[in-house]
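With one protein chain held back, the other chains of the complex are shown just where they sit.
The block that comes next holds chain A.
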Amino acid sequence: MKFTVNPASQRCPRLGRLEAFIDKPEYSLETPLVLLHTQGGQIPHVTHEVLKLITEDPQILQIPLVSMHCYHEAIRLYNGRVSEFVGNKDCLTCITVHDPSNITKQGHHMKDKVPIFTRNGKVLYDSKMYMSMIEQFKPDMYILLSDGDTNISSPNKRIAKAVESTVSLTEQCIEIHKESEVLKETFVIAPVAGGYCLKSRQKCIDLMQKNNSYIQGYLIDGLHNNGSEVEFISFAEVKPVVDLVVQNLSPNKLVAVQGCWSPLNIIKLVKSGVDLYDTSYCRILTERSAAIIFAMEPQEHSEAYEINLRQPKYAEDFQPLLRGCNCVACQGYSRGYIHHLLTVQELLGSVLIMIHNIYYMLRFFRKIRDCIKNGNLDDLEDKVATQFKLLQLDTDKDMQVVNGSVDT
């Protein structure tokens, strides 16, 4: 598996391509690309069967180790690839350590060990244990074990520790990777730690240089502790970090971020040169019963940025979530029906919203790539930014209604 940058591209934004997968030579995926976030290999609310109704294009499943730890024995006996184990051998896979849609607990650090908070409690992973799992999973790509436990308010001491551990863990993992026969073709993404301290980021990159030839991509780790808060991170705060990392890496390396970044920030990250994202934002939206419907095309009329299907005003609204959308949910089901399903707590409500959100996110990334090709990504950014401002106004208004004295 390899990553190539479109030679005609400038450094940022840029177009690239992931291809030459071990048993899927016909697949070729364009970047900027969004991984399908899963838990235990399942997209939340959407089975692989339903995924086929959303898209037939090749996709990469993002599978967090934390959601797979319970299979550490079974996967050994299974002796197949993780894609098949989780029920979708047509998909490619990328193993990550944490689940970007859930807040990762802070603290609990130990030398050369990373705490993973599974549903049955804390498990400490060292590089050996981690790499043994990776060898059992046989994914197409994976992120090396790291200490990503930093955010905007992390003190310098924590940042220094994170850099030190991450460098040490990645070295240990790469040593095992080099020796591994099954991982010979597997794509390695190394985490860059260092929180919001530019010096530390630089240091981390420098220390990893000696292994650069074994690393095909870098993850800008330690920007946040995952979960829904990522949506509200201000881009101005992360920009210096992203710029520094992107400028200091060899241009032929894939650059990834993780987490529920808002679509507007995704555009900004693309403009800064980030190639790889995930759909954890779709889960965050769906859990709050929201469907994204912002307009992307210049001539498209925008009704809203997102709509919340729990609101009583949708009870008798028999339009689809988004008129003109070709997803399965919008083709056959109304806002009123989805509102009903949510009201009576039926599973299909979230299924339908998630179908639309995933479909829409994939469409959004296609649009981003088209805009890069056509050189008009700024127009898309303006269009999305205007609608995002309206959402914030709406949210403020809703807050006033909630806080004010409204008789019920």
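The rule we apply is simple: a residue touches a chain if its C-beta (ideal position, glycine included) is under 8 Å from a C-beta of that chain, and two chains touch if they have at least 3 such contacts; residues count from 1.
Keep this in mind: contacts and distances are computed from a predicted model.
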**Report entry** Hidden chain of the complex, named as in its UniProt record, picked from "Vacuolar protein sorting-associated protein 21", "Trm112p-like protein", "UBC core domain-containing protein" or "Queuine tRNA-ribosyltransferase catalytic subunit 1"
**Finding:** "Queuine tRNA-ribosyltransferase catalytic subunit 1"
Query - Candidate in contact with the missing chain, chosen from A:Phe3, A:Phe21, A:Phe85 or A:Tyr196 - result: A:Phe85
Report task. Kindly state which of the options A:Asp23, A:Glu237 or A:Glu316 is in contact with the chain not pictured. Result -> A:Glu316
Report summary line: Only one of A:Pro44, A:Pro115 or A:Gly222 touches the unshown chain, namely A:Pro44
Report task. Write down which of A:Ile63, A:Leu249 or A:Leu341 is the residue touching the left-out chain. Result -> A:Leu341
**Report entry** Residues of chain A in contact with the chain not shown
**Finding:** 39-40, 42-50, 53, 70-71, 73-74, 77-78, 85-88, 119, 315-316, 318, 328, 332-334, 336-337, 339-341, 343-344, 346-348, 350-351
